[in-house]
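The complex appears here without one of its protein chains, the remainder shown in place.
== subunit A ==
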Amino acid sequence: MSRDMSYNGVMSRRNEIMKKAVGIDYAMFESGGIAFDYEKMMKETGYTLDEMQKIQGATGVGNTPLLEMKNLTALARKLAPEGKGARIFIKDEAANPSGSFKARRAANAVYHAKKLGYKGVIAATSGNYGAAVASQAAMHGLKCIIVQECYDSRGVGQPEIIEKARKCEAYGAEVVQLTVGPELFYTFLTLLEDTGYFNASLYTPFGIAGVETLGYELAMQMREMEGKDPDIVICTNAGGGNLTGTARGLIKAGAEGTQIVGASVDLSGLHMASDEQFNKKSFTTGHTGFGIPFTMGPDRSDVPRSAARCLRYMDRYVTVKQGEVFYTTEALAQLEGLERGPAGNVSLAAAFSLAQEIDEDKIIIAQETEYTGAGKHIQPQLCFARGNGIEIKFGNPSEEVPGESIIFPENPNLLKANDLDLDKIRKSYIKNALKTHEGKNITNEDLEFLAAETKANIEYVKTVIEELK
């Protein structure tokens, strides 16, 4: 019998394909209602911290330097009120084998695929994760296919994505390139079904657990350097895995007092599935187009239950503008002598702003950097933007309109992270969850789950549910 390869045919086999491709029976953790047992999923399918450190260490992943940004701190203090201007540090994740923190996620996923006997791995990603999976697959002798959303209907691709394709191919991966659209998932499923390879999803428990080592290292390195925990850790937020894993690692290190801040590039107004707008953005990840929907509803990923659940851990969520991140990337090169990729500096741009609100004896960490090079550097990305009709100028970044302008601060004191209303996001999360499970009774287990998911308490959840009626 031949398989139905139509869109609806393949999508209807989605759960069956996924079960084979990730080796997890997600039904084991389901309650039948809104709730599912997240910690059980992380425990039974993940790895212990010690195991992860060994797995990552065996492929040269992790133990990246934690660097103090003395000149950026001095600059922040010049702009801040007297006594303010926290010390800024960065975790130089570009030092990982594939050039970003994604190596941590990929190390565990690919190790797991190898252990389960899969012959190859597949990941759907246009970003650093593809390079990370390809690099790890090379180390483990597995085949690797990366599926990219790459071009608009004119066949024009973001220079950054083209560079990622090159890097994946450099590690021996096959890169399948598509035009814009969420139906990428259809192609992804057909490839999983045809090859029987492992779905090295960004959102499996092994992937997210892989980032826990980052949070753990942060706490340990800071204790060694300064004898205390960091006051604030800022994580660039898109699908939520970076923040989730880092926060879990900090908790495992006992750094319970550290405030966790999410930061995304403000791309409000741009539709992520729009062919025309695809090349109007200068950031392909770390932006609000992923960050906000994934925070409000993490189970929109390529696995039935995402292990990336950032709203559980987030104390604050800020946005920065594209022009501010490019500006900070140049500042990092010119003042600190570190040339790194722009997407990794979203959290650094936010750190520079937040440091000015906080006392100077406090410590704030931007927890990642990424590699840079042709295509994936502020010059080609700005050149590409200019070629797409985006106005680039100095001015007040608060006036930047995504898709129309990129504004560098005309003075660094204009670089300001903007707070998103977390209460509103929490309410939207609860609303989404109720909508997805419409018609079902809300049990106590569901209330407890929603409280944990929103980093709130049961009373809060009950009040929100009442308001929604």
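In this section, a contact is a pair of C-beta atoms (placed from the backbone, for glycine too) under 8 Å apart; a residue touches a chain by one contact, two chains touch by 3 or more; residues count from 1.
As a working rule, contacts and distances are computed from a predicted model.
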Of the listed "Cobalamin-dependent protein", "ABC transporter ATP-binding protein", "2-amino-4-ketopentanoate thiolase alpha subunit" or "Cell division protein FtsX", the name UniProt assigns to the chain that isn't shown is "2-amino-4-ketopentanoate thiolase alpha subunit"
Touching the hidden chain, out of A:75, A:200 or A:263, is A:75
Per the whole complex, from A:174, A:299 or A:445 the residue touching the absent chain is A:174
Which of A:49, A:67, A:333 or A:401 touches the missing chain? It is A:333
Those residues of subunit A that touch the unshown chain are 7, 71, 74-75, 78, 120, 143-145, 150-151, 153, 159, 162-163, 166, 169, 172-183, 186-187, 194-195, 271, 273-276, 326-327, 330-331, 333-335, 374-375, 377-384, 386, 392-394, 408, 411-412
